[in-house]
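So that we are looking at the same thing, I have put the structure below in structure tokens.
Our next item is chain A:
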Amino acid sequence: MGTEELIQSIQSMFPDASINMGNNFPELVIEKDSLLSVLNQLKSEPTLAFDYLFCETCVDWKSHLTMVYHLDSTRFRHNLVIKTNLDAQAPEIESACHLYRTAELHEREIFDLFGVKFLNHPHLRRILLTDDWKGHPLRKDYDDPINMIKL
Partner candidate 1 sequence: MDVKITPPSEPFPGTVHPTDGGGVLVSSLDEVINWARSNSLWPLVFGTSCCAIEMMSTAAAKYDFSRFGFEVARATPRQADVIIIAGTIVNKMAPVLKRLFDQMPDPKYVIAMGACATSGGPFFYNTYSVVKGADHIIPVDVYVAGCPPRPEALLHALITLQEKIKSGLTRDQIRGEMKAHGN
Partner candidate 2 sequence: MLRLENISSFIHTSLSNHLSETSVLLLEMTIIALAAITLFALLGLILVLMERKVSAWIQIRLGPNRVGPKGIFQTAADTLKLVLKEGFVPDGADKFLYKLAPFVVMIIAMILLAPIAFAKNFAIWDLNIGVFFITAISSVSVIGILMAGWASNNQYSLLGAMRSGAQIISYEISAGMAILSIVVLTGSLQISDIVASQSNGWWLFKGHIPALIAFVIYIIAVTAETNRAPFDMAEAESELTGGFHTEYAGMRFALFFLAEYINIFIVCAIGATLFLGGWMPFHIGNWEAFNHIMDYIPSSIWFLSKTFFLIFVIMWFRWTFPRLRIDQLLQLEWKYLLPISLFNLLLITLIAIKGWHF
């Protein structure tokens, strides 16, 4: 399936969502509540078969956070980026770790560094920093005058 076809077929599957071509991969922007159903459909639809989540991360845009999921299909070798915006104050989203096991550690990392709360995650705890760490360091408003020496 070519990229154009891919975009069309995904658009027809999710008429509400907006999809356009990014620099590298097609990007699908969805509502955060529909994340699980979208991922589920993308994974189970035999012509798409997005079975491999190769990157899951978050970007802090100050006004809001954006969750970014990079999907790949090991069968057809096409990629898709899913983006969904979260509220900056109380970011919350469904965990994808029941569909993709790799998400478990990635989501713990995002929770640690961005403070995004993943619902239904089996053990959401800090992973990289100590448990008593204050704040979420990859947030743009994070400031640590003791540890961070600014150049």
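Just so it is clear, contacts are C-beta pairs under 8 Å (C-beta built on N, C-alpha and C of every residue); 3 or more make two chains touch, one makes a residue touch a chain; residues count from 1.
With respect to how the candidates were assembled, all candidates are chains of the complex that A comes from, given by their letters.
The structure displayed is predicted, hence computed values, not measured ones.
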### Summary
Whereas the rest of 1 or 2 do not touch chain A in this complex, the one that does is 1
### Query
Touching candidate 1 in the complex: which residues of chain A?
128-130, 137, 142, 144, 147-151
